[in-house]
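Of the protein chains in this complex, all but one are displayed in their positions.
By written order: A, B and C. Residues from 1 in each chain.
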Amino acid sequence: MSEKIRVAVAGAGGRMGREVVKMVLADDALELVAAIDRSGAGTDAGELVGLKPCGITASDNLDSALANAKPHVLVDFTVPSVVYSNTVTAIKHKVRPVVGATGFTPQQIEELDGLCREAKIGGLIAPNFSVGAILMMQFAAKAAEYLPHVEIIEYHGDQKLDAPSGTSIKTAELIAKGREKLKQGNPNEEEILPGARGGEYEGFRIHSVRLPGVFAQQEVVFGGYGQSLKIRHDSYERAGYMPGVNIGIKKVMEYEGMVYGFEHLM
Amino acid sequence: MSEKIRVAVAGAGGRMGREVVKMVLADDALELVAAIDRSGAGTDAGELVGLKPCGITASDNLDSALANAKPHVLVDFTVPSVVYSNTVTAIKHKVRPVVGATGFTPQQIEELDGLCREAKIGGLIAPNFSVGAILMMQFAAKAAEYLPHVEIIEYHGDQKLDAPSGTSIKTAELIAKGREKLKQGNPNEEEILPGARGGEYEGFRIHSVRLPGVFAQQEVVFGGYGQSLKIRHDSYERAGYMPGVNIGIKKVMEYEGMVYGFEHLM
Amino acid sequence: MSEKIRVAVAGAGGRMGREVVKMVLADDALELVAAIDRSGAGTDAGELVGLKPCGITASDNLDSALANAKPHVLVDFTVPSVVYSNTVTAIKHKVRPVVGATGFTPQQIEELDGLCREAKIGGLIAPNFSVGAILMMQFAAKAAEYLPHVEIIEYHGDQKLDAPSGTSIKTAELIAKGREKLKQGNPNEEEILPGARGGEYEGFRIHSVRLPGVFAQQEVVFGGYGQSLKIRHDSYERAGYMPGVNIGIKKVMEYEGMVYGFEHLM
Partner (left out) sequence: MSEKIRVAVAGAGGRMGREVVKMVLADDALELVAAIDRSGAGTDAGELVGLKPCGITASDNLDSALANAKPHVLVDFTVPSVVYSNTVTAIKHKVRPVVGATGFTPQQIEELDGLCREAKIGGLIAPNFSVGAILMMQFAAKAAEYLPHVEIIEYHGDQKLDAPSGTSIKTAELIAKGREKLKQGNPNEEEILPGARGGEYEGFRIHSVRLPGVFAQQEVVFGGYGQSLKIRHDSYERAGYMPGVNIGIKKVMEYEGMVYGFEHLM
């Protein structure tokens, strides 16, 4: 990989965008060539993220920024309302979109896939860029084929509103698909405290722990005859998604069409 | 401790009694001087527990066994129906009782305390001899004074009938006593799967995991601003109670009166 | 699977063989049809393993036992000195060998593979039947491709002679193969206590903990930017290998040739 991959970042001043800019500047295999941000336009992109100036001034016009900077890849963590049109604009410029967002319809994804193929470029849309979380889910699905007795314990901050977490439900779906149908536990089991045995999902249990100081953690525990297997993922902060974005930028150079879901690149 | 402590074991052929006999034979500071067992009477106590002969023949008469062998201590893990009268018999012979049982009434304990004091000997009745479990409970109670946000996750075999476990409820009581009153979590919290947030006890949650292969485990997790503290105890087998029984035998030599609860010796 | 798989067990009175007999008797899809054991010959196989009689009397002659009982599968956990000839005998009778042993030479395996193919039957030789341990190793190798910073912590009983454990070294080999070359840690790191940083293997570290009460545990911990992933396997007892043997018995019915390594069936 002798030539650097030229990267533009949309929403460079946002919470995730700032992490992306830092990550691109820190990787010798990548070169930041444009930063797009409405409120940060005119500021050096390095300063925008709290570093020293990097020589790239943020702009507020995606179209002209892509035309001038000729990036290979556009990383976009902006809001749902603009991300679809941003993605279309990028493909029009033959710039590979790497998008962190939920809320695309299947029709939109199919349409964007068609546009990518016409332009002979790759693209990536991913609701979750956490390499570790995706590995945890894949491993859990695989382990459930061999050790079908399983429970999930997930930990989040104590002000979180919903339980169980989205990641734990996604994991539970994958486990349920992977294993034989199974109603775990003693059929005559009694709860002295209602809810002690957790929430039931397809015959197994999910437990949601809520404590201050925790960002996001999950354990998937398998129990078998004389053994147990535990897969645990800890997210400490938003920056934990960056290794996944980094891999996405490099992989999107190697194929054509729009991939939905980071797990398909692993 | 130049002289060995002379030990008799009641119920020497039972599940716990066998472990006691093995433990006594393995400790140079202790000497097995009598073994009492209804169905094992006439057999060498070593053979009764699957070891080579030790020279002590099991008897089925507690009274005469104590009179002949003159033990310092009687360890008794027999059934509730006989353990009270066994204990009275032991004290009559000035033999210190070390008893693993639940079900004594406060009146019985007070009466036995009086008998011990008259005989100028110590005695010990303990529902739980697991040193590690007792330390876990003591540490949890202490930590809750400083880090009041806490949840308990307990693990047992998948055929266990009741949830949560007795140990987790005992732990929860100690935590609730130790900390300020506190209703944890977001008041607007919603359970997408009913029970996901566990069973509530005095404002915090207990989660019961049931999986094959597990004997007994418990985690008490405290969350604070920027930190967490976890205390975890794993019991692998019945033999895990023996270090506690060993300590009990030695401590009971040093005081007068009946102590209820192993934690008071720690 | 309407018809039961007919199973013979060699070394039925040995430590592993006894667990195999119990497992076969407990699974409705399997039928115990022969038990071979030198010292247990003449005893009912159920009684040999501490259960009630099962109607199968142990024999000390493998050849005639296989001829009479016509099993589909022979499970063999006997000693290295006889296991090779046992395997040849089984194949001669068109009985599929499922063998738990190390020490076969590549030539022997190749030869046995040829014999199996001639007989149009499957066979399995596996040094490790622990499903959980094999999953841990596979997951660790896969995770290292994406999260190359890793350390291994393994736990065994305090009387174990060698450190690190065989399983941890096998895991380390798989990790090293899976990831880019990487020398972890600060190059100017200093050990105030020699050995604190563990043993080095291809740029990462292995730590061996030795404590009483532990049978076999291993954690593989991956650290990335803002996240960590942990894979932990606990073996509590010898019986933990049985689910793997059970899978082996069923899978060996479905292919031809000799498979070396249980992981190839997963």
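The rule we apply is simple: a residue touches a chain if its C-beta (ideal position, glycine included) is under 8 Å from a C-beta of that chain, and two chains touch if they have at least 3 such contacts.
The shown structure was predicted, so the numbers you read here are calculated from the model rather than taken from an experiment.
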Which of A:Pro127, A:Gly213 or A:Gly261 contacts the chain that the document leaves out: A:Gly213
From C:Lys22, C:Arg117 or C:Arg210, residue that would touch the chain that is not displayed: C:Arg210
Touch with the omitted chain, as defined above, among B:Lys70, B:Arg232 or B:His264: B:Arg232
Residue of C:Asp27, C:Glu111 or C:Glu151 in touch with the missing chain, whole complex considered: C:Glu151
Residues of chain B (touch criterion as defined above) contacting the omitted chain: 130-133, 135-136, 138-139, 142-143, 146-147, 222, 224-243, 247, 266
Hidden partner chain, residues of chain A it touches: 213, 215, 236, 240
Residue ranges of chain C at the interface with the undisplayed chain: 149-151, 153, 155, 158-164, 169, 184-186, 188-201, 205-214, 221-228
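Assume only the chains that are shown with their structure count from here on.
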Chain separated most widely from chain A, comparing mean CA positions: B
Length of the line joining the C-alpha centres of chain A and chain C, rounded to whole Å: 37
Between chain A and chain B, centroid-to-centroid distance (C-alpha), Å: 48
Overlap residues in chain B, where contacts from two or more other chains coincide: 213
